[in-house]
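The other protein chains are all here in position, but one chain of the complex has been omitted.
Here is chain A:
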């Protein structure tokens, strides 16, 4: 609305006058956006409006920023591209540049989408108030997540990502016989245990949870009715060992009903 008349070229300071030949072209006129359109910022003096020492500084800045930008895009490209000659030679440099803040993974449902429903289930050994011990049935925590997601326009990350990704984390940091395959193994164990304990705390189990056991139940999605494929849709179980529950396995979620439920 205002500002349009302060066009490029004229330097704001005493040294600002640029040689007329190098005058900047006026930036494309902002299309009139009706009376309510906000004022667009007018162009500044640009490099032509600077005196020589400042022009040199600006040129250096241009070079540094351009190289930095290109380098960054190159690094991110190597990070998301499949392993190749370049990334094999300079993998460490790429990781140093990209990790942790520019880490990204866009293999969304690729190369193939997940074709199985993985349910994480838990059962608990309860020390009853009468002194007796009993073991609960398997409780399907993923089914609870699914029920919470159904009909929800804005599913919570606590339902959609928490348990699902924790289980992925566990599976990826353990061997098939449930031994940690790296330093993160014990973290993933503690994580799934704490999620299970949080979910159990919402239930009235009639006593204190002494031990828990988790398992996953994996069922391949039925083949489409319109295809001639047939899938084995039986559930396959991966059963983890019993874990004794310690104080470190009890998360506290203040402000929610969950803390109260455990008391």
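Simple rule for what comes next: contacts are C-beta pairs under 8 Å (C-beta built on N, C-alpha and C of every residue); 3 or more make two chains touch, one makes a residue touch a chain; residues count from 1.
As a working rule, contacts and distances are computed from a predicted model.
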item	value
Record-based protein name (UniProt) of the chain missing from this complex, from "Acetolactate synthase", "Insulinase family protein", "SDR family NAD(P)-dependent oxidoreductase" or "HTTM-like domain-containing protein"	"HTTM-like domain-containing protein"
Options A:80, A:93 or A:239, residue touching the unrepresented chain	A:80
Contact footprint on chain A, counting only the chain that is left out	1-3, 6, 8, 11-16, 22, 24-25, 27, 30-31, 33-34, 36-41, 43-51, 54, 57-58, 61-62, 65-66, 68-69, 72-73, 76-77, 80-81, 99-115, 117, 119, 142-143, 145-146, 149-158, 160-162, 164-166, 169, 183-184, 187, 190-191, 194-195, 198, 221-222, 224-227, 248, 251-256, 258
